[in-house]
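To keep things clear, I will list the structure first and then write my remarks on it.
Left out: one protein chain. Kept in place: all the others.
In this document, chain identifiers A and B correspond to the written order of the chains, with residue numbering beginning at 1 in each.
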Amino acid sequence: MGATKVVEIPVTLEIPIGPQHPALHEPLMLKVYADGEEVVKVDVNTGYNHRGIEKLCERNSFYRNIFICGRVCGICNTVHANCYVRAVEYLMDIDPPRRAKYLRVLAMELERIHSHMLINAIMAEILGFDTLFMYIMRDREKVMKAKEILTGNRVLADYMMVGGVRRDIDEVKRDRLLKILDTVEREAKRYMRVFETDDTITKRLIDVGVIKPSQITRYGLLGPTARGSNIKIDARMGDRYDAYDEVPFNVVVRKEMDSWARMMVRWEETLESITICKYALEHLPSDGPAVPDERRLPRKFPPGESFARVEAPRGELTYYVSSVGKQIPYRVKIRTPSFNNIINSSFSYIGYSIADVPVILTSYDPCISCMERAVVIDTERGVRKSVSLRQLAMGEI
Amino acid sequence: MGGPAILKEVLQRFFSKPVTIQYPFEHVEVEKDLRGRHYTDLNKCIGCGLCALECPADAIKMEKLPEDKKPKRNPRGLYPVIDYGLCVFCYRCVTVCPVNAFIVTNYYHLASPKKPDSRDLTLKTLSGEGGGGM
Partner (left out) sequence: MEIPERLKFLSDLVKQVYTLKPNRIVLEIDKENVRKVFESLLDHLGDTGFYLAVITGTDYPDKNMIRLDYYVITHPDKEVYVFRTWLPRDDPRIPSLIDILPAALSGECETYDLLGVFFEGNPYLRRGFFVPPDVYEKGIYPLRKDAEV
């Protein structure tokens, strides 16, 4: 009795939103081989677009690269720009003033809040709980408004610059941001309670996709995926970059090791981020100009190399920048957390049923425009038909 | 049981106005300093071309001014034209200009069937019309 149905699930990684777009990329395909309802083998096929960005970064000046690297991912654009800017600042041994560091932390934590709300909404939508999806998105709009007040744009905040940030805030904006954060905190607590108590969610998520701690470090998984399995890795705690050496915060870790633990880690991190934002807004130092004069920044960079890492909403993001003394870098290497989380995790689907595969994949938080289509190959009748991942999750094949 | 918790809100929302803003027919409130359409003020521009060099999207081209209008501070007679189809509104040109010659607005209704660029808005500043926000 062999397998009668083979399910191929194509998934795309990283949304490069940007000016220079090289040719079309291949989507990520998880070829899931299933015997009846149980998954027996998974193959990973990838091909994605941000590789073109590494070659592109070798041809543009250091300052143009800030805007290019900010467009590797639409959801995490502040953290990409921040990591690149910090790697360049290490090359030059520049230390920005404390006010700029606090504002950077504010922008990055706002992004973490809206990214976590987004993935929880998508998890609810994959399970079929559309009402919760709509409600979370409505409250996420308030966070986007907060980003607009701070940086000038809802999604792509071109906020980071070598030596500081590009805009400052005054008292009026600060009060508006504090009011928005109070509202979001109330709503986030309510949604977290729904995730804890609602049967629709707990029955689908608990004990699905269990990963043991030793498997996490050997397979190199990062971010909330690792923190949901009791491994306390967080680049904010490790490097203490920007203002994280002065702002108090906790690293959230859970012991249950399944998909439910990973989503709860994200809700608790949302509440932690709101606390960090409020602390940063109330304790903004005024020790120096947060906005450097962009016309007076140096154009040539000394030779050397540097390695910076940052805690993106999905895990640890690293940038390696090397320069040989010209106006353009010699090598820029970007390693995004989804790269490790998605490619190295094909072992974790084995033994679960097909309807669990989208749930497990969503709990790793692939970068958004991913979960698009799944192709079902019925080998008995030789017929291929496309179903959306949501129909797959609701068992409609 | 989480069911009744959301259920109460669902029933309340059933009878109240939807949250969706019907965009083209209703007005959306945006911030005053949203990064919207920007163009050059030719009363200040010196034609150095830094904005065109620094644009990450290569959306700015320097073009020659019409023959009768060549102010003294602009010896090469060039002015920047921004192609809004390529522009990513990062405002690098605005911050890097040595004489602060860009006028910024928060106008964002830029979808149009033909390619928009800043030529008309920029040339109007020289004759004294236009200028300021939209």
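Simple rule for what comes next: contacts are C-beta pairs under 8 Å (C-beta built on N, C-alpha and C of every residue); 3 or more make two chains touch, one makes a residue touch a chain.
On a predicted model such as this, the values are computed, not experimentally measured, just so you know.
> When the whole complex is taken into account, which chains on show are touched by the absent chain?
Over the full assembly, the chain not pictured touches A.
> Which of these, A:74, A:128, A:285 or A:304, touches the one chain of the complex that we don't see?
A:304
> Where the complex has a chain not shown, which of A:131, A:275 or A:344 is the residue touching it?
Spelled out, the listed residue whose C-beta touches the missing chain is A:344.
> Among A:138, A:278 or A:335, which one touches the chain that has been omitted from the display?
A:335
> With the missing chain put back, one of A:239, A:256 or A:272 would touch it. Which one?
A:239
> If the missing chain were put back, which residues of chain A would it touch?
22-26, 46-48, 51, 54-55, 90-91, 93, 213-214, 216-220, 231-233, 237-239, 304-309, 316, 318, 320, 322, 330-331, 333, 335, 339-340, 343-344, 347
In this section, only the chains that are shown with their structure count from here on.
> Provide the residue numbers of chain B that touch chain A in the complex, in ascending order.
Contact set of chain B toward chain A: 1-3, 5-6, 9-10, 19, 30-31, 33-35, 54-59, 86, 88-92, 95-96, 98.
> Tell me, which parts of chain A touch chain B in their complex?
Residue positions touching the partner: 18-20, 60, 63-64, 67-68, 71, 131-132, 135, 138, 148-149, 152-153, 156, 158, 166-167, 190, 193-194, 196-201, 294-295.
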